[in-house]
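A single protein chain has been omitted; all remaining protein chains appear in their positions.
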Amino acid sequence: MAEHINTTNTAKQPAATVRTAVAGVGGYSGGELARLLLAHPRLQTTPPLFLGRVADEASSGRVPLERLHPQLALGGGKTLPEVVAFTPQLIRDADIELVFLALPHETSRGWAPEWLDLGVRVIDLSGAWRLQDAANRAVYKLHDVDPAKAALLQSEAVFGAPELHREAIANARLVANPGCYSTSIILALAPLLHSGLVDVDHGIICDSKSGVSGAGKKATEKTHFMYAADNLSAYSVFGHRHTGEMLEQLDLTAGQIQFTPHLLPIPRGILSTIYVRLAEVATPEKIESCFRDFYQSSPMVRIHQTPNLPQIQHIVRTNYCDIGFNLAPDGKRLVIVSCLDNLLKGASGQAVQNMNLMCGWNEEEGLQ
Amino acid sequence: MAEHINTTNTAKQPAATVRTAVAGVGGYSGGELARLLLAHPRLQTTPPLFLGRVADEASSGRVPLERLHPQLALGGGKTLPEVVAFTPQLIRDADIELVFLALPHETSRGWAPEWLDLGVRVIDLSGAWRLQDAANRAVYKLHDVDPAKAALLQSEAVFGAPELHREAIANARLVANPGCYSTSIILALAPLLHSGLVDVDHGIICDSKSGVSGAGKKATEKTHFMYAADNLSAYSVFGHRHTGEMLEQLDLTAGQIQFTPHLLPIPRGILSTIYVRLAEVATPEKIESCFRDFYQSSPMVRIHQTPNLPQIQHIVRTNYCDIGFNLAPDGKRLVIVSCLDNLLKGASGQAVQNMNLMCGWNEEEGLQ
Amino acid sequence: MAEHINTTNTAKQPAATVRTAVAGVGGYSGGELARLLLAHPRLQTTPPLFLGRVADEASSGRVPLERLHPQLALGGGKTLPEVVAFTPQLIRDADIELVFLALPHETSRGWAPEWLDLGVRVIDLSGAWRLQDAANRAVYKLHDVDPAKAALLQSEAVFGAPELHREAIANARLVANPGCYSTSIILALAPLLHSGLVDVDHGIICDSKSGVSGAGKKATEKTHFMYAADNLSAYSVFGHRHTGEMLEQLDLTAGQIQFTPHLLPIPRGILSTIYVRLAEVATPEKIESCFRDFYQSSPMVRIHQTPNLPQIQHIVRTNYCDIGFNLAPDGKRLVIVSCLDNLLKGASGQAVQNMNLMCGWNEEEGLQ
Partner (left out) sequence: MAEHINTTNTAKQPAATVRTAVAGVGGYSGGELARLLLAHPRLQTTPPLFLGRVADEASSGRVPLERLHPQLALGGGKTLPEVVAFTPQLIRDADIELVFLALPHETSRGWAPEWLDLGVRVIDLSGAWRLQDAANRAVYKLHDVDPAKAALLQSEAVFGAPELHREAIANARLVANPGCYSTSIILALAPLLHSGLVDVDHGIICDSKSGVSGAGKKATEKTHFMYAADNLSAYSVFGHRHTGEMLEQLDLTAGQIQFTPHLLPIPRGILSTIYVRLAEVATPEKIESCFRDFYQSSPMVRIHQTPNLPQIQHIVRTNYCDIGFNLAPDGKRLVIVSCLDNLLKGASGQAVQNMNLMCGWNEEEGLQ
């Protein structure tokens, strides 16, 4: 029998495999998770349990995964695991050790405590557990049945940015997988802020552009092809809910950072253009060193040699976050460009990266 | 006071203007109709009455047109006519002479008789009145309150293809504006069939591709950007409801023509590739003459000199139907390509062309 | 015979018409100019003379306009004016009064003096004459045969932003039509800067995104569909040549404004997101009034009611510049969004607007 992860003495010795479940496999993130986990070298003997809405197969309570995600179908008559209608009992029966929650925020907030009680480790892809400050968390309008318990779990939750919290993730029971926009901005700013190079009081401006998959699978006016195609629009100016993650992770106040998301007419990918005033005059070499040093042990971040800048095509369908920059001739004004795939490094890829850390595996495993 | 059209002694002398209404101005066709009519030289003194769903302005029963179609907004502080929640009384009060129905099929079928009774001429953009054969019409699942009256009106309805029924349209009370796919195919085939050049029993194949606006404004799985973008899909093979129009207008049987629509990842435009076997060996010159002769008095059809073929970019945002062809070296196998903008020549532009004819005006007026 | 414009006593009394030429009709701007001028109400009796490269028709020196721009072709067997291979003599022979130059910068710099000498008024769409400061102009690497004369003409050249220089344009011999990016940024900032509301020393950040037509008709690596589609990339950070126009028109120093253009995967349209720190706390009402007051006589600018923001789809294929804004709760940080069609308000539409002013006509004429 396979050696499995030990959730009390975590990651001290790498597990051979892990029994996983994906709750909410029907959405875009769920689909990418399914794809990544099915191909993950460590899970070949223990295929994930897929849970989802299977309303159209009500009698059986099961639906083929390829029905929800036709692009995953296998050839040669082979079939994929079925998606099963969720019941909490299933997690217990299947002896699941690690569950990915790709669910609405409120639903995640409700289920995570229950499953943690079962001894299951949780990687939550929603915004439910990312924010320690209740004021920041208010945008999600979460309701806790047991507020005291939720507060305890919240304080235990680890923000799932491997490049910032590698150790804590390895030992965590509850990992709050970061938002897509936030990942692109936090990774671009963390090295400079950590080194004290930025005049934070001048104000940092983050102008981000995201593909339509970021808006979710629900058919709405804004996800209609006729709205999104051949168009560009800004939205949620001064009010996007990923802002709280930037404040907490970068230790900034609301007046120090400003975030404007835009909807791009492409399926996937985020590009963030970030404007920073340096505290002192610097050289391009110094800035590049700052980035390279910070990420020297981070295989999923690629630093571009200035003046080269990343672009969306280079990172789509990868788990990389690409970062490049241009420094003004005055040595003070800096433009950073960071790119990632919102469904991978911005969601499911990063979740797998977190699973790898939690199991003591190479962080890149199954992501190349 | 302006001289208006006389609905009993139609189009004998051109009207100076006409009092129009658009019922259902909120959809894509309605928006294009509004744009065309507001700019129409003959309607500058008599702006159209716009009727639509104005639920969000329930208290007033009115909503600015630019709220529904922001791209139509005027500069310099000028405002557009308001959209008014429909009541039948409005048509009577405003002394409307000609109404465009851009409504669901069933709704059009219900209202048209009522308005014709008021002496209003009707141009219906739905499929409700296009088909004389009840069997063909069955796909629309129409229900008539007064079947005898509906049957009478049906037999009086004129299929609004100006290139085929110019005279009848000029004198019609009820014009059934053709479908977008059907227009592209009927105009491509009519000259050849009329001249007896086609071996119809061999079977005609129509492979059509349409932009997403053809699928309507409703947000659905198939109009989601993530479904349509970077994709192509065939649908309604052997069962698309525009087929009936082709059968009736081209005098073909179901076994003689085959139609396959596809959903293109572009906002607007239709390209139909049509495969025909000729009854006898022909030359390209003969084919080209056939087209040019047939359309010599039709300003909205552009014939390409073989081997040039039309493409979607050339017709988007115009009211033209472009037609070109290539003949095989054997002189028997013919490929015809026809293109049009599904919202203009395939809907609202053709409706305005029909209005022009009904009022005795130049058929191109307001369409260039 | 038609009454024509008097170039010495300009625009005092509106001309009935004007004899125009377009030099460089083959590019995207040239094509849009041809479309606009052919439909312009004042030019129906005096169609423009189209000049261009007609290499493929070398023997005749002429090529049908629809060969270069197939989407402009007429139906009903009607033909468009031909494009003629340029010789300076043609301008003289045709007694041209106003010429549009849609040519490379260096070529425009060379020809404009010659034509002005002939008494022809010039609207130049290139960057050749936009910049008064030779240091700013250096990016265009222009070479003047007669530097003294060029300097004189340069000082006489009027920057063709009607909203800023209406009077001067009306009387100008040489109008330098603004760049597309610059127009979107200058119009968004001029009202606030003019009112002294902006803390300019804090630094203004302009994050702009443009469709691919802005990159010109030449087939290059960056205009290849495979490069641009499904992509977004920043370029010319700290070095785009439109920056000089912003500096000169807004009276700013290089350290006060920062401009980052991006290439959008759409055919046309620019959206600029502009970040400004106010000199003092303000209310949204005050900002909106500032914009509305400044543009009250400018029909081609549409101000959005905050918090509504413009988007590219609303301005594509119009000559409008749409402007909206959001003010932070602190009343100091302001985000302005401005949109325009780079080929119309950003090039050919604005050129026609300038022609209208130069001829004493309504500035919107032929642009709606």
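For reference, chains read A, B and C in written order, and residue numbers begin at 1 within each chain.
Note that in this section a residue touches a chain if its C-beta (ideal position, glycine included) is under 8 Å from a C-beta of that chain, and two chains touch if they have at least 3 such contacts.
Since this is a predicted model, take the numbers as computed values, not measurements.
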Can you tell me which of B:107, B:195, B:273 or B:289 touches the chain that was removed from the display? B:273
Hey, which of C:28, C:50 or C:86 is the one touching the hidden chain? C:28
Filtering A:45, A:71 or A:89 for touch with the omitted chain leaves A:71
Residue of C:92, C:143 or C:224 in touch with the missing chain, whole complex considered: C:224
Hidden partner chain, residues of chain B it touches: 202-203, 205, 207, 209, 227, 230-235, 237-238, 255, 258, 260, 262, 264-267, 269, 271, 273, 275, 277, 307, 309, 311-313, 316, 326, 328-330, 333, 335, 337
Going by the touch rule given at the top, which residues of chain C touch the chain that is not shown? 28, 212-213, 217, 219-221, 223-230, 265-267
Positions on chain A contacted by the hidden chain, ascending: 39, 70-71, 73-78, 230, 296-302, 313-318, 320, 364, 368
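The working rule: only the chains that are shown with their structure count from here on.
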Compute per-chain Cα centres, compare each with the mean of all protein Cα atoms, and return the closest chain. C
Same or different: do the copies chain A and chain C touch each other through matching residue numbers, with over half of them shared? same
Using C-alpha centroids, which chain lies at the maximum separation from chain B? A
Distance-wise, how many Å sit between the C-alpha centres of chain A and chain B, to the nearest whole number? 47
So how far apart, in whole Å, are chain B and chain C when each is placed at the average of its C-alpha atoms? 36
Based only on mean CA positions, could you tell me how far chain A sits from chain C in angstrom? 43
Set of chain A residues in contact with two or more other chains: 227, 230, 265-267
